[in-house]
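Note that one protein chain of the assembly has been removed; the remaining protein chains are unaltered in position.
Order of writing sets the chain letters: A, B and C. Residues in each chain are counted from 1.
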Amino acid sequence: MSLSPFDFVSPLDFRYYGPDERLRELPAPYVSESGRVRSEALVEAAAVRALADRGMCSHEVADEVAAAAREVSPEAVAEEEARIHHNIRALVNCLREAVSDEAKPYIHLCMTSFDVVDTAVAWRLKQAARRGIIPELCALQETLIALARREADQVQMGRTHGQHAEPITFGFAIVGFVSRLGNRIEAIAAAAEGLRGKISGAVGAYNASAIFFDDAEAFEAEVLAQLDLLPSPSSTQIVEPEPVTDYFHALTSTFAVLADIADDMRHLQRTEIAEVGEKFEAEQVGSSTMPHKRNPWNFENIKSMFKAFMPRMVTVYLDQLSEHQRDLTNSASSRFNPETIVALVSSVRRLNRIMCKLVTDTARMERNFEMTSGMVAAEPAYILLAAHGHPDAHETMRKLTLQAQATGRPLWELINEDEDVRPYLGNFTPAQIQMLKDPKSYTGIAARKTRQLCDEFSARLQAVRARIAE
Amino acid sequence: MSLSPFDFVSPLDFRYYGPDERLRELPAPYVSESGRVRSEALVEAAAVRALADRGMCSHEVADEVAAAAREVSPEAVAEEEARIHHNIRALVNCLREAVSDEAKPYIHLCMTSFDVVDTAVAWRLKQAARRGIIPELCALQETLIALARREADQVQMGRTHGQHAEPITFGFAIVGFVSRLGNRIEAIAAAAEGLRGKISGAVGAYNASAIFFDDAEAFEAEVLAQLDLLPSPSSTQIVEPEPVTDYFHALTSTFAVLADIADDMRHLQRTEIAEVGEKFEAEQVGSSTMPHKRNPWNFENIKSMFKAFMPRMVTVYLDQLSEHQRDLTNSASSRFNPETIVALVSSVRRLNRIMCKLVTDTARMERNFEMTSGMVAAEPAYILLAAHGHPDAHETMRKLTLQAQATGRPLWELINEDEDVRPYLGNFTPAQIQMLKDPKSYTGIAARKTRQLCDEFSARLQAVRARIAE
Amino acid sequence: MSLSPFDFVSPLDFRYYGPDERLRELPAPYVSESGRVRSEALVEAAAVRALADRGMCSHEVADEVAAAAREVSPEAVAEEEARIHHNIRALVNCLREAVSDEAKPYIHLCMTSFDVVDTAVAWRLKQAARRGIIPELCALQETLIALARREADQVQMGRTHGQHAEPITFGFAIVGFVSRLGNRIEAIAAAAEGLRGKISGAVGAYNASAIFFDDAEAFEAEVLAQLDLLPSPSSTQIVEPEPVTDYFHALTSTFAVLADIADDMRHLQRTEIAEVGEKFEAEQVGSSTMPHKRNPWNFENIKSMFKAFMPRMVTVYLDQLSEHQRDLTNSASSRFNPETIVALVSSVRRLNRIMCKLVTDTARMERNFEMTSGMVAAEPAYILLAAHGHPDAHETMRKLTLQAQATGRPLWELINEDEDVRPYLGNFTPAQIQMLKDPKSYTGIAARKTRQLCDEFSARLQAVRARIAE
Partner (left out) sequence: MSLSPFDFVSPLDFRYYGPDERLRELPAPYVSESGRVRSEALVEAAAVRALADRGMCSHEVADEVAAAAREVSPEAVAEEEARIHHNIRALVNCLREAVSDEAKPYIHLCMTSFDVVDTAVAWRLKQAARRGIIPELCALQETLIALARREADQVQMGRTHGQHAEPITFGFAIVGFVSRLGNRIEAIAAAAEGLRGKISGAVGAYNASAIFFDDAEAFEAEVLAQLDLLPSPSSTQIVEPEPVTDYFHALTSTFAVLADIADDMRHLQRTEIAEVGEKFEAEQVGSSTMPHKRNPWNFENIKSMFKAFMPRMVTVYLDQLSEHQRDLTNSASSRFNPETIVALVSSVRRLNRIMCKLVTDTARMERNFEMTSGMVAAEPAYILLAAHGHPDAHETMRKLTLQAQATGRPLWELINEDEDVRPYLGNFTPAQIQMLKDPKSYTGIAARKTRQLCDEFSARLQAVRARIAE
């Protein structure tokens, strides 16, 4: 088969995961067809090694098979599969071909296809998390932490319903994503650790392996230990599906956090808001007919990828169902699961690239703040009045606010003039009065909390990195 | 970029749409990256042709651009895009490079990127339907019609809730799918006809083209007519999204029909039922450890592909939303839409291959029928008793049925002996009595309806074929 | 059972469809449990009427059953169902109880439960469309048409990627929704017409009815004609599922259009944009702690309802699959389908209420326009230069635009001063020069197209109304 990339149907292979070779470095070995074959060969080799450890064959045999597994060619396996229409048997045939007659009988002994397939899936997903997804997320997390620290004190108007609400700092807005992303990274790590393999035979009852071993479960554990996996607590022809479901849930819910960041950043780039910007390269064209435009297309892309891949969780949930000791209606569908990994990693890298060079227009941020800063005092005023015993503070402030909007006068002036309110003002502290006059100081603990969360999640980031480096 | 197929992430490109070259024949030109570039070049050429028809440039210029469009290399466009990060501008640059200075200014004149992109999408989807999806579905439909005719009189037990219900014929079971598939083929054809293009500029108000033409909408129609498309009734930067939504709804709901066929066939292959079989090739291996197994893996594959691709409608619905005159959060996501076409076509071909060689085990079908044929008479007995004035026919038959189950005696005998029922039997016709004794004749109009629907849908199939051949 | 509304789990029944009695008027009779029972009784009565028309029973019997069907109490049916655990048999028992002994045997004769259930579903969905969904959508459509006409000439900056793009009018932005909504209304009407009933017995082969009638299909057609329905082309125990799938697709894709309108309106209400507003009632509280806020919560609600109900299409697609002559795994799930009707109607009403009182802040719209109007000329300038033979117009304008941004000078001045560009300006018409100086006139055919689409869709609206009033 000779296929130009331009014949690809998959935008992933062509557009999002393809052209940039560096992109492919990781987690490529765990998500490609080639990675599939190689990981399945690893499982076959681990099984023979376990037989050798138990003295059923020599260690030379196990070495032979291990070598064959390392060198097996995905092309050769594909050719054999085209002939016999069974992918694992094709792999077994290829491995047998590569070893001595002595070794041949021990390959795939006591195993069913899905012992190999499902164990290899667990191994690939775990490795993809450890070597691809989590490291990339950690890199993004570092960028966000640095950004949050940089902007910890930069006052920004907080927005709810797209309306100005109460003041925050821009760093505080960012550190919320640091917290959510940090928690998701740990969720992915936990889900990856939860993945399970199986060497329990065609219907999960260890029918075949129990012929040889009284302790068939121990044999299973020995095979899997070589691949850094634990056995599924129960199995049929396949492992319990829930660990894989949990894993893709962890990825999908992480993707939503990325999309949420992207949404916020692109809205902050709206012409009328323009508080942040994505640096453009000199040669880059913003629009084919509107040469003046600078579009937040990278952020838009991330949101778009989320919309493309999130619904695939429906497939994952459907694939939890399999009739009796399994039917194969989850086989083709689950082959598409690694695409979600690639889409996520590619979006994480993209987001990291952009957030690294995120520009803040602080002048604009402050100008926007001024638009409504006069009204912001309404909340602290209402609260302070209530706290000082005003019987109907909320309603009073609501009316003063409407008056301020109608007259265009600063809310503080109206508060100060109001006969009903003035008596209470005497009990306010100077700092409280100042807060009503200049709401820029009404940012609560935004700056402090930003730094505190940056410190906490920096530490947790190091802990995750240490864990996956084990 | 040099990428071995074994580095692919996409199982579509590698496994389901790749290895078999014949598979790629159609609708490949409409679903690949290469097809995208070529179709966009066609739109650019059509626009220049329309300019020439209006005398804005010479027909030689239009010819030049048409030639450049035919010969543009996707590789060159990709290279240019890597440089300037804008795919349509990259195409325009490549086309300009290939034509004379006289022709250069007319390329992409009055157009915005999405005039090209969205029009090309509509063209590709329409062609994919006409040249790929519908022809393949028609081929499957012919197979099903032939099968339904062949089995029109073959009595089979109808099943509801997985329980034996009332008799049908196997052809009748198949012809239900003929009807549903036939209706879906027409739905796809209608949806493909409903696709729309646009040449209305950056925000849909014909800002640019109205500079030149008082009848900017007429110009749009002239460009699109060359591509056998009508203009979107309104547009922003993009066409109204609903025609594309309708198109993928038609495909997805068709996919569900395939999955339903596949489910029925694989359940009819259950060891305990075994009424139909999928012929296996001599060399084919059923299971790596259970050499005796013959698994309905092709049917399972089709159901599995449905589970993988159906949830993508969620993305299509989400992509109907685009802020103001459009945001780009539906760009990356919609690039994956053609994968659904490929998955569907590949499943249609697979199903056709299998249904062509579907084997019916009529002996088994009849043996299964016998299991409960004694009970089947309960329904006609109850209905006839009611029709002949029995005041409580349903309850009476329910009790006789329980008695038949408890004693193992044929229901007919118990009916015949029942003091309460016997008086009514005298009024039954001999044919009705015969039906109670031998329920094989209790198939209603199954055989007649099968032939009638085969005739009707054969005719409609020819009509669809004629329509898309226009 | 006595259940306070405050014990409800369903926010639909309590919050969105409950408190306002007027809301319940329509399509309530077609979506409630009570409506289900009544419509099923209608089917039973129609079947007896058809028997009478064929002389199998007297017309008095048919009248008796029709009266019983009109008066059947959902409460009584529910009680009977609690006893015998079968809902249609419960209905039949209740009807039989209400008629003379002569009439009893003709009730439910030749029918299976799902003849009644599925036919009644088709009837309810069709009536809900005709009497609830479409009238409400038409009311909204009228509001939008009036708004589009009112704002046909109001210049607004068109936005792509959240960035200022090229000018439109606000009426033009609205009329795009008029077109999309108008097309969807017709799609719903068509889908409602496509709904089908069935009287073909337990497995669809007319086993029971063929005992009595040589022309069992004609009998089916006679029953259904009374309910203004056509028969399903084929059926098993149930009608072909695709018409119902198409119906909910039409609703769901319509919901997306509402959500898109809501998104645009709420973004136009952002503090920094503030071009439109939703009138607030005097007593209404915007925020519990921020008395100055006026939140676009109605628009947010509509988007939110779309997010809640759109994914239910996944269920509808899954329900297209049913094993053999049917399994019941689509029974409970399809009972939730009417909730989508209620959610849609409730959102249409809400949107209509708000759009009726949508306030445009034209001063703000123009102020926003001014922000970038100097840059807008880039597109016409580039196009005119290209049209007048400039060899590299796009690149030239891209650079002038950057220069304008850097220096803050109007783009027109820079164009006018540019040595490379100036020679071409002489060939521009005065109107073209004026367009470069004042881009407010660069709205293409926005205003004209707005009026033209308003006229067209007003006419089509009347046509739909006439059709459903038949």
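Methods note: a contact is a pair of C-beta atoms (placed from the backbone, for glycine too) under 8 Å apart; a residue touches a chain by one contact, two chains touch by 3 or more.
These numbers come from a predicted model, not from an experiment.
**Student:** List the neighbours, among the chains on screen, of the chain that has been left out.
**Tutor:** Within the full complex, the chain left out of view touches A, B, C.
**Student:** Which residue, C:S10, C:T407 or C:Q434, contacts the hidden chain when the whole complex is considered?
**Tutor:** Once the missing chain is taken into account, the touching residue is C:S10.
**Student:** Among C:H86, C:R409, C:K440 or C:R467, choose the residue that contacts the chain missing from this document, as touch is defined above.
**Tutor:** Residue touching the absent chain, from the options given: C:H86.
**Student:** Touching the hidden chain in the complete assembly: which of A:R15, A:K126, A:R326 or A:R350 does that?
**Tutor:** Here the residue in touch with the unshown chain is A:R326.
**Student:** Specify the residue from the set A:R49, A:R159 or A:R335 that touches the hidden chain.
**Tutor:** The one listed residue touching the chain not shown is A:R159.
**Student:** Where does chain A touch the missing chain, residue by residue?
**Tutor:** Touch with the absent chain occurs at residues 56, 89, 101, 104-105, 109-110, 158-162, 165-169, 172-173, 175-176, 178-180, 183-184, 187, 201-212, 216-217, 233-237, 240-242, 245-246, 249, 252-253, 256-257, 259-260, 263-264, 267, 310-311, 313-314, 317-318, 320-328, 379-380, 383-384, 386-387, 389-391, 393-394, 432, 435, 442-446, 449, 453.
**Student:** Residue by residue, what part of chain C touches the chain that was omitted?
**Tutor:** Residues of chain C in touch with the missing chain: 1, 3-19, 21, 24, 28, 31-34, 37, 74-75, 78, 82-86, 88-89, 92, 108, 111-113, 201-202, 208, 266, 281, 283-290, 295, 297, 300-301, 303-305, 307-308, 310-315, 318-319, 327-333, 335-336, 338-339, 342.
**Student:** Which parts of chain B face the unshown chain closely enough to count as touching?
**Tutor:** 157, 159-166, 266-267, 269-273, 285, 287-297, 300, 314, 368, 371-372, 375-376, 378-379, 382-383, 394, 397-398, 401, 404-405, 411
The rule we apply is simple: only the chains that are shown with their structure count from here on.
**Student:** Would you mind reporting the rotation angle for the C-alpha fit of chain A onto chain C, rounded to the nearest 5 degrees?
**Tutor:** Chain A sits rotated relative to chain C by 180 degrees.
**Student:** If you tally contacting C-beta pairs for every chain pair, which pair wins?
**Tutor:** Result of the pairwise contact count: B-C comes out on top.
**Student:** I'd like to verify one number: the distance from the centre of chain A to the centre of chain B, where each centre is the average of its C-alpha atoms, in whole angstrom.
**Tutor:** About 34 Å, centre to centre.
**Student:** So the centre of each chain is just the mean of its C-alpha atoms; given that, what is the distance between chain A and chain C in Å?
**Tutor:** Chain A and chain C have C-alpha centres separated by 35 Å.
**Student:** How many angstrom lie between the CA centroids of chain B and chain C, rounded to a whole number?
**Tutor:** 25
**Student:** Going by the touch rule set out above, which residues of chain A reach two or more other chains?
**Tutor:** 266, 285, 287-290, 295, 297, 300, 314, in rising order.
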